[in-house]
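Only one protein chain is missing; all other protein chains are in place.
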Amino acid sequence: MRYLPLTDTDRGEMLARIGVNTVDDLFADIPSNVLLKAPLDLPRRKGELEVERIMSRMAAKNVPASSVPFFVGAGAYKHHVPATVDHLIQRSEFLTSYTPYQPEIAQGTLQYLFEFQTQVAALTGMDVANASMYDGSTGTGEAVLMAHRVTKRRKAVLSGGLHPHYVDVVQTLSKMASDDVVALAPDVSATEDLLASIDDSVSCVVVQTPDVFGNVRDLKAIADKAHQHGALLIAVFTEVMSLGLLQSPGSMGADIVVGEGQSIGNALNFGGPYVGLFATQSKYVRQMPGRLCGETADADGNRGFVLTLSTREQHIRRDKATSNICTNSGLCCLAFTIHMTLLGEAGLKRLARINHANAVKLADQLAGVKGVEVLNQTFFNEFTVMLAKPAAEVVERLAEKGVLAGVPVSRLLPGAGLDRLLLVASTEVNTDDDRAAFVAALKEVL
Amino acid sequence: MRYLPLTDTDRGEMLARIGVNTVDDLFADIPSNVLLKAPLDLPRRKGELEVERIMSRMAAKNVPASSVPFFVGAGAYKHHVPATVDHLIQRSEFLTSYTPYQPEIAQGTLQYLFEFQTQVAALTGMDVANASMYDGSTGTGEAVLMAHRVTKRRKAVLSGGLHPHYVDVVQTLSKMASDDVVALAPDVSATEDLLASIDDSVSCVVVQTPDVFGNVRDLKAIADKAHQHGALLIAVFTEVMSLGLLQSPGSMGADIVVGEGQSIGNALNFGGPYVGLFATQSKYVRQMPGRLCGETADADGNRGFVLTLSTREQHIRRDKATSNICTNSGLCCLAFTIHMTLLGEAGLKRLARINHANAVKLADQLAGVKGVEVLNQTFFNEFTVMLAKPAAEVVERLAEKGVLAGVPVSRLLPGAGLDRLLLVASTEVNTDDDRAAFVAALKEVL
Amino acid sequence: QIEPLIFEIGHHETTGVDLDEPEAFTPRLGGLERKEAIGLPGLSEPEAMRHYVRLSQMNYGIDTGLFPLGSCTMKHNARLNERMARLPGFSDVHPLQPVSTVRGALEVMDELSRYLVTLTNTTTVALSPKAGAHGELCGMMAIKAAIEAKGEGKTRNVVLVPDSAHGTNPATAALIGFTVRPVPARDDGWVHVDDVKKLLGPDVAAIMLTNPNTCGLFENQVVEIAKAIHDAGAYFYCDGANFNAIVGKARPGDLGIDAMHINLHKTFSTPHGGGGPGSGPVVLSARLAPFAPVPFITAENGVLTLVEQAKDATEQPFGRMTAFHGQMGMYVRALTYMLSHGSDGMKQASEDAVLNANYIRASLADLFSQPFGDKPCMHEVLFDDAWLKDTGVTTLDFAKAMIDEGYHPMTMYFPLVVHGAMLIEPTESESKASLDLFIAALRDLAMSAKKGETERFSGAPYHAPRRRLDETRAARTPVLKWTKPAPFAEAAE
Partner (left out) sequence: QIEPLIFEIGHHETTGVDLDEPEAFTPRLGGLERKEAIGLPGLSEPEAMRHYVRLSQMNYGIDTGLFPLGSCTMKHNARLNERMARLPGFSDVHPLQPVSTVRGALEVMDELSRYLVTLTNTTTVALSPKAGAHGELCGMMAIKAAIEAKGEGKTRNVVLVPDSAHGTNPATAALIGFTVRPVPARDDGWVHVDDVKKLLGPDVAAIMLTNPNTCGLFENQVVEIAKAIHDAGAYFYCDGANFNAIVGKARPGDLGIDAMHINLHKTFSTPHGGGGPGSGPVVLSARLAPFAPVPFITAENGVLTLVEQAKDATEQPFGRMTAFHGQMGMYVRALTYMLSHGSDGMKQASEDAVLNANYIRASLADLFSQPFGDKPCMHEVLFDDAWLKDTGVTTLDFAKAMIDEGYHPMTMYFPLVVHGAMLIEPTESESKASLDLFIAALRDLAMSAKKGETERFSGAPYHAPRRRLDETRAARTPVLKWTKPAPFAEAAE
């Protein structure tokens, strides 16, 4: 077998040195009635060519974003990632390394994590960032738990603009931990009265901007009210690209900023792996979940980096840990930080402007289609439209015409009476032709 | 511009240090009427996304071998290359290195060349091999020149089974160098009387096996006759995979063995880059063209490798050099040697058997189609069929049906009266479905 | 070998991505445009390429040498798997595009599920957990949901966890409100059914047991333990971190487990990538299956479809673990691994992993000390530091000295139940020749330690990109991001 270097001769010699007769002598602790005698009823090994054919056949049944006019968002976005990024993350020394527990031979990983943390802190306008979470949604769950630890309260208020899946993740975790959650009703036009929900029992307010319906939200008043009541403001984003153009959550008073970093450096991957970004203020760093990389020096006085503050973590604190997390999204961080380094400040801002410009163009064009109403006053690269027909049906018919038009709100919020709403995203990958195809197809369907 | 690190500030500072005012001061030697003032009339720079789109659009107009039942050969073959190969040759340290002129920091390249040379010598059954040529055809031209140097004669006899393009390359070179070439008539059934062409004026006899029509040739008698007359036997192959199953040219008495190595490790690439293999006997090594890597030791006594015997080469000998060549097919060698190492002796032999088995199956199936006659008594993975209609026309019609059926002999030998002959290759990539599709389509067309 | 930080070499105006400015337009940002600079440096592409290539050169990976990190399973990452994960049909599809346009993606998930369920003899699998610890959380949530469904939510709130367990086990249990009750360690390395029985009662919700355990042993009383747990009305959560030792040799379902997470990045070789991303699907017994979280896949009239919200009464999903459908990129890699190995190859891989570990054990047994006696281990061999007594060399020193010999150290000081633990897992990816060199290096180091050559250890590593790093300083005065050095900042003003 191509992956198994031992030869039968090797195996024989090794068993002899060990002093047993058969390999099953080494499995003697497995009760004999449980020990499998023959291979399981699954196919035998296959060569590369055959495996490639099987996998390619399955892949061919999906419609890749690049192959069609594509406007799907709602928490994951189609962007162009430079070829350099994917080349570099496949370097053996990055791809096949482990968590940098032995820093002397893991400075590559550690330095990029340190650079990543610095980039994320800058982007979010916060003091410190960790070395990433699984993704934005789980990071949001962790942020709520962290707020509970910091405030010693157990009630979170979730904005109606928070991505419904993020709401679900927080609620699942809170329900299991017997914490309270106040989830406000879906707030299509960003008119909810969040301030009214904030009182001295509240641990944190969780607000997404741009929210799931695309609205850009000003967090300052919410931050003020929260702070007056000893609560924290958790600012969430699902499109990190927006931070290139919008005021940072930190500058608006957020205490914890958490979000999805997929848009920079990472592919759509049908939902994962992605990379959760997580930042906070210095004073809360010891309550922050996740890995942290810190600067130090080696025995020769040379600068070096190590994982640090691990006394917060599960492998030391066990049931007293700040989180059960024991990995990060290493390679996805790396992709993020490489792409961000290639963009640089100038590139990121320009790319964000292009995203916004394309979305504005699309909104204006869609607004001209009979049966379409653009609901947003503000947005970055995604907005909500009200259609004359149920959105799920329209999306399905547009897919048949080769246009992937967006996410029907009913898919995220079934039964909420929002069936005619459609979330539409537009990024730098969309061309005039894409928009024209969308508009034309929509006219036929509506 | 993403590839150019200098900023305008940098440029200004640098000009100041140099002591000139503008960059054009550095181009002062270019006559001013010739110096271009504005960029040429070509498009301006483009981002990655746009370039990808342009290139992908062109790529999409071609039919990749993997996407259809594919039976095209005649000197280049569709094989499956393990993913490991392409991953490794893209390692920065291999991809972006230069000819190993500084061996102390190029041992990676040098060691794989040494391993490559050893593999090629073993495969061909010869004493020594060089570090590769551009491809099989140019290597054949070089082999003829080498034979002229060794024998101090200037007449080459080319078998009618030699690939017509190889014949053209040799003839072009010979004509320019005022050497003689006797090219025998196309020899579909390997019945030519090569021995009759050999006399004391002949420098070398060039014989391909399997020949371009697929016939497996026994070289022993030719070698004997050549040697009796002081001539060399140059054995050529266009399908290196065949050496896994067939007697080596060295064992049959060849003095120089040259051929195309594309099948191991390298993609079809529409004809290039490929990798020419070149091997000979020790006594001729100093007349051999191309780079050679040799073993030596460093100042600490550790084994190391260097380019050697470069006194044969153009950068030392100039107009007295054995060849004007000053590169090899470095990365293609690397792909070859990695793939060969993965295969190993057992894997190569098995792969060659699979190729032969598939070709035998295909030949038997085609023989059952009305209007098709298989001409070969012997073959490895390619053979010639006689069709009831002109082959070029049949191939075109089969292409319309999504089957790439082979190479019409008329494409290689126009006007030779062989218009109904088709060369058909079959490798490990062909499935029962492929063969069935071929047969079915052929029945419709004939 | 010092590589500057991007902040030290990059410029705000430099970019390695060419983009044209959009035509003028009126923004719709509600006046919330960013005004201040972000503070992000840019590099041109050649500079970025060199920066990251050089950083990578300071790393050690499986591809560069043997990586015997116990409990972490650093096996070969086949590049075929990477290639498959990058097929546009997998990498370039959106989690929320119409289900009709992602049937192949669902097929991958369904096929992966079939393999996992077959290999474990369980009923269903929750794919979405993003890593092993996330899988533990998923499994324990399912258990909690099941307990609540039986109306025992208030009373059953204790989870038994052996002292030798991974820290994630107690952390996970505590996270969702369970109280951890430790199962004490025994001097044979096994958890005894008698000890478990003593701790059982109507307050016990579950046991979290790692099997094979973190001492490298298969829990030989696991069937009895499972029975005792079930008899007490509790659930058996199995930490599947070491499943790689027994794939194709035994099925956890046959041992009586109710939930077990599978680290695709360990057992099925998706790359560790310097710390992730992982993937931690959880297999569930019939008792827990109804509580599996959304999303999941079902077949309706033979067509696979995705269930993102529960629809009928037989489903009582406990909720949602993550925004989308989990780590598709890892599913593709793991399935590619499974198709490549096949049932025969996976069984052989387990056997070779165990054989390799025992070969190391047998080859070092005369020099190193084994805490639980000289007996066969599973896929990893555990030594303690008793043999280093009085040498002045610690487990840490020994580990760092291995770096100078060209090896990544083994796992050290884990499991906690063993003093100065050294946990060595070679995996099935190593050849005998590679193991022989490794053994020779460890024997040489061991002899050196016993001879009192302490300098070789206390100052190690000498031949690495960095000498030993000061971790205390890092934790005491944390520097967690780069800040512009003050003098330069002043000079610039």
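Residue numbering begins at 1 within each chain, and the chains themselves are lettered A, B and C in the order written.
In this section, a residue touches a chain if its C-beta (ideal position, glycine included) is under 8 Å from a C-beta of that chain, and two chains touch if they have at least 3 such contacts.
Only a predicted model underlies this, so the values are computations on that prediction, with no experimental measurement involved.
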{"item": "Contact with the hidden chain (one of B:L194, B:L277, B:V306 or B:L366)", "value": "B:V306"}
{"item": "Options B:S197, B:T341 or B:Q365, residue touching the unrepresented chain", "value": "B:T341"}
{"item": "Contacts of chain C with the absent chain, listed as residue ranges", "value": "9, 18, 44-47, 49-50, 53-54, 57, 62-65, 75-76, 78-79, 340, 429-431, 433-434"}
{"item": "Footprint left on chain A by the chain that the document does not show", "value": "1-5, 7, 45-48, 82-84, 86-87, 92"}
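We adopt the following convention: only the chains that are shown with their structure count from here on.
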{"item": "Centre-of-Cα separation between chain C and chain B, whole angstrom", "value": "46"}
{"item": "Distance between the centres, which are taken as Cα means, of chain C and chain A, whole angstrom", "value": "19"}
{"item": "Multi-partner residues of chain A (at least 2 other chains)", "value": "2, 48, 52, 82, 90-92, 342, 428"}
{"item": "Chain C residues counted as touching two or more neighbouring chains", "value": "11, 13-17, 19-20, 43, 45, 49, 53, 78, 80, 82-83"}
